[in-house]
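Heads up, one of the protein chains got dropped from this complex, but the rest are sitting where they should.
Coming up: subunit A.
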């Protein structure tokens, strides 16, 4: 009897380890391995030298800057939304409605903005009507950040909402009873206690924001190059897998850094992209 259950355990463990070795460990090792090969297939550190030239460093910095902006605005809009959602009557339903758009393929959402922000689109018609006149909105930094924030907002709201829900209301009452104003209560009690949710939100938004590539192509018209765009470019256009892998290595390092800073390994909400 014990013998057979032992066999079952071994079967589970072997299957799972095999899977992890093949689809988690091997791909990552391969990326690191390829980063040491130049475009001719010779072993070299050329890619790393290249990465530390000003072109790539500027790109990395600007990628971080855009990811920061996207995360900042998502948080700025997402936190109050999450907070107000917890105060509504049918909050489960409202939350579901907030999350629903994130289930629509993000490509279709980005595509919608091609029409909305286009030269003759509804935004420009509106600007024309109020006398500002037609502007170039598509293919600007503004449109890139706007569309990215639009796509990431639900992912920011969800963990913050969960954190606020977990907060015992008695703490808020206590703070009020002790004479704190609404603002002080928020600053001293609510916000610090929901910081975990904010951290997971940042984690969920910041890393994908570093690696976006289709929005940069569709909405920003190649004006914005993120780390993700650069990787895609190297792998699929230039066919320089070595350089692509090198950038990928740095993206992985950035990812680990963000994980360490926001240190919450629970994978809450578990959303990618």
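Here, contacts are C-beta pairs under 8 Å (C-beta built on N, C-alpha and C of every residue); 3 or more make two chains touch, one makes a residue touch a chain; residues count from 1.
Here is the rule we use: contacts and distances are computed from a predicted model.
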| item | value |
| --- | --- |
| Hidden subunit of the complex - UniProt protein name among "Spermidine/purescine ABC transporter permease", "Dihydroxyacetone kinase subunit L", "Glutamyl-tRNA(Gln) amidotransferase subunit A" or "Response regulator" | "Spermidine/purescine ABC transporter permease" |
| Residue numbers in subunit A that touch the chain omitted from display | 1, 4-5, 7-9, 12-13, 15-17, 19-20, 23-28, 30-31, 34, 77, 80-81, 84-85, 87-88, 94, 96-98, 100-101, 103-116, 118, 120-122, 125, 150, 153-154, 203, 207-208, 210-211, 213-214, 217-218, 227-228, 231-232, 235-236, 241, 244-245, 248, 251-252, 255, 259, 265, 267, 270, 272-273 |
